[in-house]
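Complex shown without one protein chain; remaining protein chains in place.
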Amino acid sequence: MQHSRPGSTVHTVAALAERFALGLRGDGATAIDGVGTLAGAGPSQLAFLANPRYRNQLADSRAGAVVMRDEDAEGYAGTALIARDPYSAFARMSALFEPQPQRVAGVHPSAVVDPSAVIAEDAHVGPFTSIGARSQVGAGATIGPGCVIGDDCVVGAGSDLIARVTLVTRVRLGQRVRIHPGAVLGADGFGLAMDAGRWLKVPQHGGVVIGDDCEIGANTTIDRGAIEDTVLEEDVRLDNQIQIGHNVHIGAHTAMAGCAAVAGSAKIGRYCLIGGAAGILGHLEICDRVVITAMSLVSSSIREPGEYSSGTGLMDNRSWRKNAARFKQLDELARKIKGKPNQ
Amino acid sequence: MQHSRPGSTVHTVAALAERFALGLRGDGATAIDGVGTLAGAGPSQLAFLANPRYRNQLADSRAGAVVMRDEDAEGYAGTALIARDPYSAFARMSALFEPQPQRVAGVHPSAVVDPSAVIAEDAHVGPFTSIGARSQVGAGATIGPGCVIGDDCVVGAGSDLIARVTLVTRVRLGQRVRIHPGAVLGADGFGLAMDAGRWLKVPQHGGVVIGDDCEIGANTTIDRGAIEDTVLEEDVRLDNQIQIGHNVHIGAHTAMAGCAAVAGSAKIGRYCLIGGAAGILGHLEICDRVVITAMSLVSSSIREPGEYSSGTGLMDNRSWRKNAARFKQLDELARKIKGKPNQ
Partner (left out) sequence: MQHSRPGSTVHTVAALAERFALGLRGDGATAIDGVGTLAGAGPSQLAFLANPRYRNQLADSRAGAVVMRDEDAEGYAGTALIARDPYSAFARMSALFEPQPQRVAGVHPSAVVDPSAVIAEDAHVGPFTSIGARSQVGAGATIGPGCVIGDDCVVGAGSDLIARVTLVTRVRLGQRVRIHPGAVLGADGFGLAMDAGRWLKVPQHGGVVIGDDCEIGANTTIDRGAIEDTVLEEDVRLDNQIQIGHNVHIGAHTAMAGCAAVAGSAKIGRYCLIGGAAGILGHLEICDRVVITAMSLVSSSIREPGEYSSGTGLMDNRSWRKNAARFKQLDELARKIKGKPNQ
């Protein structure tokens, strides 16, 4: 699938090599105006080879240039850009060719901005956006269409709220934070007390603090804290539909895949990788550099780096039914094996 | 619960029988103006009997007419419409009585439409909607209130974006696609490379292609592809809060229940049924006609049609704790049984 769009940029391979400090083999004059996969790229597109399992696609690639490691370039007849980390190098070059929506500086006439809010002159505030009392939008920030920014919020310089993002109240974003549509930050934490047979709502006085360079996926929710703040340190990356409860603290550079959920007051370390739809119970701690596999449930604190899992493997349903029935007898079976009487 | 609304339609049972080519027993002159359950329908409402377990409700039903199989109509004193598939026949007739919001052709004065966008004359574009550069809205399409349509999108003829739907960029919908509120199509895929201790964002150049007659549930998210497109073939049906990662491919007529999640580059076949909150890992393939039960995790490719499951059954918490503790000893126990030493 090649998208041709007005105004696409063109760079020669030689210019790319110089700009990104890469080695060059082959025809530096080749003009590049976009990116493609190794199998699908055309003669004006840049592709990459990082995973050795795709090496067999190299010979047939029609790509104008391919970013690869030096050792993979041996005997390659086409034009190659040589990088130690081809995927990162490709990612950086690829950004040159991505079409960006035009966001002119200024506040759209339809936007409703509280007189006490402060909007940087070069920020963009799109249509149908409302901005509450005492909120601030920093230099070069972009607030797309349909966003709601409540009272006492801060959008740091260079941050980008793509569209339909809600910052309910007391949400402070660092610089270069990117938030995708439908995300809701700063809604009430789920604080309830049972009182004479009815739920009593516990007011949520805290806010949400998001560090620099964080990314928040579409329809992800991050509640504000009950008393103190919910915190994401810098460079935390959250995929779509993630739920972060009140007073959670997530360390820098941690990434979480789609549909993961973290209950209130959990503390997650730095450089953790949380798999898709994994669950983390409240009030526990996970140390740095922990990997949780998809759909696992973390029900107590983790104090050693490493990879952790729960659940069972997929089976055909008939076999699964038999084995799952036996799981219910597992303690009894184990007692038989170990020769201990039932408790 | 009977809803009485202005302008509801009235059809006689005889007219329904003719229009939908159904058999008729009883009083064809009965006027029908709505639908109900077998137990709850009143004398001007249509009900159905498909599942034999509800057959005992038939005698007491006050319904004006009941759609049923021929064999169930034996001895039924009321008015019956006879169908080979009563549920489908009911569904078709039921559509006659569903009140529809009035959507007049034209663009609401509050909408913000890029001058390069092309909107069909008979399309409806609701209030507080923005439409980006080079996007197209086809004949008879409906864009409800509060939608955001970014650049380079296509809404096919007869498609219906109910309200507050976001198409971020490069999203191309086929004909008669129905998208429920809060859905986000075309947000950035979750592409990251670790680079010198920080995450580097991988630009997402692809788009999303949605086939004819697909339906996308409320707050469901479908990311756009990294290089090539994320694709749903025709007649795919996604329930609410489903997450579809970048470059996923879903075959025609596959249906997924609420909260299911599919990681990047997975390829799902045709006529699959994916249960609620099931997870499918990335870069794997599922063949046609596979059924995944609720909350199962698919962690490797499936090459045979059939039903698959993972997980364990529900138990009282005390028993569960004992058995779950034994699960952690399972390999050790198995070695004892098989007489093999520990590794």
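In order of appearance the chains are A and B, and numbering begins at 1 in each one.
To be clear about the criterion, a residue touches a chain if its C-beta (ideal position, glycine included) is under 8 Å from a C-beta of that chain, and two chains touch if they have at least 3 such contacts.
Here the structure is a predicted model, which means the values were calculated and not measured.
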| item | value |
| --- | --- |
| Option touching the unshown chain, where A:9, A:51, A:100 or A:323 are the choices | A:323 |
| Contact with the hidden chain (one of A:158, A:206, A:251 or A:269) | A:206 |
| Positions on subunit A where the hidden chain makes contact | 110, 112, 128, 130, 132-134, 146, 148, 150-152, 164, 166, 168-170, 182, 184, 187-188, 190-193, 195, 197-207, 219, 221, 223, 225, 227-229, 241, 243, 245, 259, 261, 263, 277, 279, 281, 291, 293, 295-300, 302, 306-313, 315, 319, 322-323, 325-327, 329-330, 333, 336-337 |
| Absent-chain interface as seen on subunit B, which is shown | 1, 3, 5-6, 34-37, 40, 85, 87-88, 90-92, 94-95, 97-99, 101-102, 108, 110, 126-128, 144-146, 162-164, 178, 180-182, 213, 215, 217-219, 235, 237, 239-241, 253, 255, 257-259, 276-277, 294-295, 311-317, 320-321, 324-325, 327-331, 333-334, 337 |
